[in-house]
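Then we have chain A:
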Amino acid sequence: MSSKYAGRARGNTLLDVKKLNVIYGHGKDSVHAVNDVSFHIKPGEIFGLVGESGCGKSSLGKAIIRLTDPTSGTIDFNGVDVASLKGRALKTYRQEVQMIFQDPYGSLNPRMKVGSAIVDVLNVHKIEANKAERKERVVELFEAVGLKADWAWRYPHEFSGGQRQRICIARALALNPDLVVADEPVSALDVSVQAEILQLLEELRAKRNLAFLFVSHDLAVVRNVCDRVAVMYNGEIVEMGDVEDVIDHPQHDYTRKLLSAVPAF
Partner candidate 1 sequence: MWGDAWRRLRKNRVAMLCLALVALFTLMAVYGELVYRYHDFKDITPSYQKTHLDLAFQPPSSKHWMGTDGLGRDVMSRLVQGVTIAYKVGIITSLIAIPIGVFFGCIAGFFGGKVDDFVVWLYSTFASMPGLLFILAIAMVVGKGLLGIYLGIGLTTWVGICRLVRGEVIKHKSQTYVQAAQALGLGSGRIIFKHILPNISHVIIVTFTLRFPAAVGTEVFLSFLGIGVQDQPSWGLMINSARMRLWQGMWWEMTFVTLAVFLLVLAFNLLGDALRDALDPRLND
Partner candidate 2 sequence: MFKYILKRTFQMVPTVIGVILLTFVLFNVVGGDLAAIAMGKKVSLQSLETFDEQRGLNKPLFFGTRSKSRACEDQDFSDGAGRWRGYSNAVYSAEAGTLTLQPGAEIDPLAFELKAEDEFVWTVTYKGAGTLAGQALSSNDWKTEKILFQGSEEGGFSTADVPLEIRSVKFRRVVKNPFDSQLLFYVKQLARGDMGYSESQRQPVAQLLKDGVLPSLSLTVPIFFIGIILSVSLSLVCAFFRDTFVDRFLVTFSVALMSINYLVYIVAGQYFLAYKNGLFPVWGYESMRYLALPVIIGVISGLGSNIRFYRTIMLDEMYKDYVRTAFAKGVSKPRVLFVHVLKNAMIPIITNVVIAIPFLYTGSLLLESFFGIPGLGYLGINAILSSDIDVVRALVLIGAMLFVVSNLLTDICYAAADPRVKLK
């Protein structure tokens, strides 16, 4: 997988997570959500993270984007450890790694026009020189995710679930990230809409060489879109490898159990 980012990324690795731990709470009430997890993602790769709910996959995703603070370990992004970034450095990191959430209904501010929300983000990061250019940028982003440009000045409640998820993707792309953490991006959508959104993610990967950390509980979806996959259980990664190897020749008991629950395999 050679790409224009190959030279920039150290050893052809975009994200390198080592011995990451996330512990919530203190003392006897604490929960060890992520336990000594290590993996890496290459530029332009779609990396799947599967496991049942509560296994820590969402916590891992949020730790990587720094919505939760990791307790220990390193998150090496393009050669910089981002695990303990603060303030301005963290804000810069936000431009490189973005997130798409599971619930397309809750992740848009109901009192803000969807385009204005994106303009707001551009303002904060001082991308584009003036208001007109920022609006122009919003139009480009809307077209890139397959939405009509003049829809940008409507409120979220005027859109369907699939359209909202496209808006969320457009918002994530506004900062031109290299990696997008997609936390169950299609599981709240109808099956027919799911396929369209997955198609869009594939397209974006091809056009922009965008890498994804694709968090999902749905093995069928993971098998469809991911290059490599890690299986998480109780906060630990129990198996990792190319998606075909893992799904067709599972090594770990838990993976087998997970697969047997899916009728298609």
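Please note the rule applied: a residue touches a chain if its C-beta (ideal position, glycine included) is under 8 Å from a C-beta of that chain, and two chains touch if they have at least 3 such contacts; residues count from 1.
Here is how the candidates were picked: all candidates are chains of the complex that A comes from, given by their letters.
Worth saying up front: this structure is predicted, and the values here are computed from it rather than measured.
Undergrad: Which single candidate from 1 or 2 touches chain A in this complex?
TA: In this complex, the candidate that touches chain A is number 1.
Undergrad: Under the definition above, what is the set of chain A residues touching candidate 1 in their complex?
TA: 65, 67, 90-91, 94-95, 98-99, 101-103, 106-112, 120-121, 124-125, 168, 171-172, 174-175
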